[in-house]
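Apart from one protein chain that is not included, each protein chain of the complex appears where it belongs.
Moving on to chain A:
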Amino acid sequence: MRLPITAWASITHRASGVFIFVGMAVFLWALDASLRSPESYASLQECLTSPLAKFVIWAVLAGVIYHSLAGVKHLIMDFGIGESMPGGVLGARLVIGLSAVLIVLAGVWIW
């Protein structure tokens, strides 16, 4: 699909929002296990060493990172900053570029 970068930034904001709505179940489950008892805390640590668990946490984290940056872009534009065609393109590029860097860093942190 040939779409302007601003459209991709917008669609990804929506898609990541839908994705992390589901992903929050994983975070709540992890928070539950981490606070329930010393035993469940230890088994959570054990579980989080598996590549599949690491990937799931990283995927949800990636969604949160992108969604957050795109959200901050919205707030900045609400203040009237960058409300133009070049401003919108620059904002979309910054959000995509910055989140790509942060998502890679999150991956390095997890692995």
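Quick note on the criterion: a residue touches a chain if its C-beta (ideal position, glycine included) is under 8 Å from a C-beta of that chain, and two chains touch if they have at least 3 such contacts; residues count from 1.
Basically, contacts and distances are computed from a predicted model.
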Name of the absent chain as recorded in UniProt (options "Succinate dehydrogenase hydrophobic membrane anchor subunit", "NADH-quinone oxidoreductase subunit F", "Riboflavin transporter" or "Electron transfer flavoprotein subunit beta"): "Succinate dehydrogenase hydrophobic membrane anchor subunit"
Identified contact with the non-displayed chain, of A:P38, A:P51 or A:P86: A:P38
Residues from chain A at the interface with the omitted partner, ascending: 14, 17-18, 21, 24-25, 28, 31-32, 34-38, 41-42, 64, 68, 71-72, 74-75, 78, 109
